[in-house]
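Omission of a single protein chain aside, the complex is shown with its protein chains in their original locations.
Take a look at chain A:
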Amino acid sequence: MGRSIGKIVNPRFMGRKQRKDLLFAVVLLLPTFYILFKTFLFPIYQSLVWSMYKYHMLDGSDVVFVGFGNFIALFKNHDFWTATYFTGYFTVISTVAELVLGLFSALLLNQMFRGRVFFRMIIIIPWAMLTLVNGLLWKWIFQPGNGSFTIILKKIHVLSASENPLWLADAHNIINSVVVADVWKMTPFMTLLLLAGLQAIPSSLYEAAMMDGAGFWKKLWYVTIPQLFPILMIAVVLRTIAAFRVYDILTVFTGDPTTSISYLTFNKAFRYFYLGEASAMAWVSTAIILVFIVLYIRLLKKNSHEV
């Protein structure tokens, strides 16, 4: 029975029973499809329609069709560009830092040593933590004066005794602080992905490299990284997509919405209820993320061909 359901067969070449089966399958799928449509597809379409309107839901003003007016206003909006800049900055810095740290901790965890299983287990803890909880934790660490971040930096003489920076006051500092908190939380994700990739590299390659007299760095450069490259790219694209949407941790750190596009969009949508402008903004950031998603799918396809 299940034979014909898995793949779509041209109905003209189906037997009667097969056609009945297909119909039955469609009937079974319809409720799920309807719910998915109503809760997932339709809102996407609706937001596209809304992005063409001036729609201030809570101030009693009239709904007006403005065409691409919201998009034009958006590109002229200083806050939008500030938010885009910070989002880009955050995405690049945090992804690169996580990649480098993640690669080295993956290499470390790939070695044989006592307690390897234990370390492989505990490294997941930051990643498993709720972003909001992580934010509250770091907000505490980032207190000026007696916060542990300041104290540690003073102990290792990065800061002089008289300095007392405000980690969470000025937008630039906030973004750097968020990078630190995010790197702490998301490096394990990188590590796990890369560790899986490392284990797939055949040891014969390393043996051959060693025969040729390669040291640690040479092995890393000529064997590990090229072999790891496909998964490295996937990890980077996945992190980029996620980092681009940074939002929740910022709400804990600051009330400044220009620190990320998602934060700005959220404020427009669910604090001021300017739903038209918010929809337009959401579509612009979706378009940017879409570029990365296409890249991601391409990489996945390329990988599966190679295997």
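Keep this in mind: contacts are C-beta pairs under 8 Å (C-beta built on N, C-alpha and C of every residue); 3 or more make two chains touch, one makes a residue touch a chain; residues count from 1.
Operating definition for what follows: contacts and distances are computed from a predicted model.
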Problem set entry | Identity of the absent chain, which is to be given by its UniProt protein name, from "Allophanate hydrolase subunit 1", "Extracellular solute-binding protein", "Ferritin-like domain-containing protein" or "Membrane protein" | "Extracellular solute-binding protein"
For this session: Kindly state which of the options A:53, A:90, A:149 or A:244 is in contact with the chain not pictured.
Result: A:53
Exercise. Which one touches the absent chain: A:17, A:116, A:218 or A:271?
Worked result: A:271
Problem set entry | Identified contact with the non-displayed chain, of A:31, A:215 or A:255 | A:255
Exercise. Which positions on chain A touch the chain that was left off?
Worked result: 8, 33, 37-38, 41-42, 45-46, 49-50, 53, 55-63, 142-145, 164, 166-170, 254-258, 267, 270-276
